[in-house]
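Every protein chain but one is kept in place in this view of the complex.
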C-alpha cells in the first residue's frame, strides 16, 4: 500500500492506451470518482475489461460517452445503447465473453493459472478459433487468462494497510479483479483505522492494493 | 438443508468405500466429532481427499490409526509418522499433490471446470503421465478436477438454512470442499438463528450444505 | 390469468420444488417469483451476487449496493448470502443451481436455445446466459410462442446458439413442450387452445401423446 490519493492524482498515473479492469455490475460497485477523474483528464484509447458498460451517464458508460474507450472485453452491453451503437459503427472493438468465463479468466490471470477449462461456449460462436482440450473424455474450451495494467476497484471500507471489504451485490467482479491488475487502485466509501476490519471480514488483503483513493467524504 | 443430525446419524449416511473430502490443515478446522463418529462406527475402505493427515490422535490421523483409510489424495503426510509407515508398507495408497494444485482441483470439481492449467509441477515427478497444454506460448500441466461422495466441513457458525462462516486459519480447505461434495455435511461450533450471520459474513451459502451436525453444546 | 406473460410465469412456477436454488432471467422470467409461495423455502439467486433475492424495496428504502441482474433495486430475504462473481458462476457452472428460467429468441427441434444475439441488428452479449444454460441442473425457457407472426420454435436456429445443451422444458403462452432424444413432445395446452392451433403456430415438428391436457393454473 502506497498511500491515499485524490482522484485526479490517481488518474494521472494512468497513461492513454492503458488496459483497465473496472469493477461493477450495471454500475453497482463501480469506482465512480475514479471514472469521473479519468473523464475530466481525458485519458483515452483505453482497453476496458469489465462485466458491462452500465448505461449512459453511469459508471463505465461515462467513459464510453466521452469517447475514451477503444476496446472492450465484456459479457454484456445490452443496456447501454450508446455502447451498442459505437460497437456497430466500429468505433469500439468488442470481445463478448460469457460472464462466468470472464470472471474465471480474470481469476486465472491474477492467480498464475494458464487459463480456464470450461464447457461454456462449446459448439457456439464463442468457440471460434479456440483450443479444445479433452479431460477424462470430456471436451472443454481453453480460455486464456486476462490481466490489465490497472484494476480499478470499488469497496465499502478500506483500512490503512489496504484491506478491503464489500457490501451485498457490490462485490461482483471487484475481489477478483484486485488479483489481476499490475497496479490496483481501490476507491472505498470510507477509510478506517487498522483493526476496524477484522481478519475474517477482509475480502481483499491489503497486500494486493497499491493505492487507495481518499474516502468519499475526505 | 435437510436438518441437524447427531454425529452417529451422520456417520450412518456414509457407506464403506466412500470418497470423503475432509477440511482442515494439521487438524485445524477439521470436523472432529464427525471423524470420531466414523471411527466408532468403523466405516472403512475410505478414500480421503484432504490437505494432510494431521498427526496420530488428531483429525484425519484418527481415521488412519483406525485402519479405515484405503487411499489418500493429499499434499503432505510428513508430520504423521503412522501415515508414512502405512504408505511405505503399502497398506494405504497415496497420491501426493502440490497444495495449490490440490485446492484448485477441488474447486474445479465443485465449479464445473474441466481441470486446472498450472505451471506447478512442470518438469518434476508430478508431471508424470499428465497432459501438457500450451497457452499463449507457455506450457501448463492439465490437472484433473476432484469430487467426492461427501464433503465433511468444519465451520464456526451455521444458521438454520446452512449458511456457514469460519474463523482465522480454520478456513483453509473447508469453503472450497463445500463446493465439491455430492453431499455436504457441516460440523459447526454453534448453530444460530437465521439473520445472525449477515449476508456479507457468509463464506459458504447454505444452498451448498445438505446436513448440519448438531452444535458442539447441543 | 390477466395476460400471456402471467400465464407463462404461473405455469413455470409449478416446476419449482421445495428448497430449490433458482435463477430467473431479466424480463418475463422474473415474473415467476410472484407465483412461488413463500412456504416452498425457495432461494432465488441473482447472478450479480446474491442468494436469497427478495421483493422490490419500499419507496425511499432502496440500497444502491443491493440490486438484481438487471440493475433494479431489490431486497434480500432472511438467510441471504452475498457472493462475488466467481462464486456466483461457480454455483451456476458447477450444477449447484437447481433451475434457471430464461427468455428465448428461438428454440430448435433439438431443444437448443438461441437468445443472445441477432447478427447485424442486436449485439447485447450473452451475459450469464451461456453459463446458465450450460451449467444449471434444469433449464426452462419461458417465452411467447411466436414473435411477429413467426414461430420461435423452429426446425433449426437461424440465430447463434446459446449452448448446445438441450433445454429441459419450454413454456409459452400456447403450450408446454418437453425436448428429449425423441424430439419435442407437446405436454400441455394453454387454456382454450387446441392442439391444431399449437401445431399451426409451431415450425418444428411436435410429438403428440394421447393425452395433452390443459395447463392447470
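Structure notes:
Labels for the chains are A, B and C, by order of writing; each one numbers its residues from 1.
Criterion: a residue touches a chain if its C-beta (ideal position, glycine included) is under 8 Å from a C-beta of that chain, and two chains touch if they have at least 3 such contacts.
Please read all numbers here as calculations on a predicted model, not as lab measurements.
The shown chains contacted by the absent chain are A, B, with contact judged over the whole complex. Interface note: of A:48, A:179 or A:213, the residue touching the hidden chain in the full complex is A:179. Of the options B:11, B:69 or B:87, the residue whose C-beta touches the omitted chain is B:87. Shown as candidates are B:11, B:26, B:113 or B:133; the residue that touches the absent chain is B:26. For chain A, the residues touching the absent chain in the complete assembly are 1, 107, 110-113, 159-161, 163, 179, 194-195, 199-200, 202, 205-208. For chain B, the residues in touch with the chain missing from this view are 25-29, 51-52, 54-55, 74-79, 84, 87-88, 94, 96, 98-101, 103-104, 107, 118-126, 156, 166-176, 203.
Here is the rule we use: only the chains that are shown with their structure count from here on.
Identification of common neighbours of chain A and chain C yields B.
Centre-to-centre separation of chain A and chain C, using mean CA positions: 29 Å. Averaged C-alpha coordinates put the centre of chain A at 32 Å from the centre of chain B.
Across the assembly, chain B contributes residues 112-113, 199-200 that each touch 2 or more other chains. Within chain C, residues 50, 76, 82-83, 89-90, 92-93, 134-135 each touch two or more of the remaining chains.
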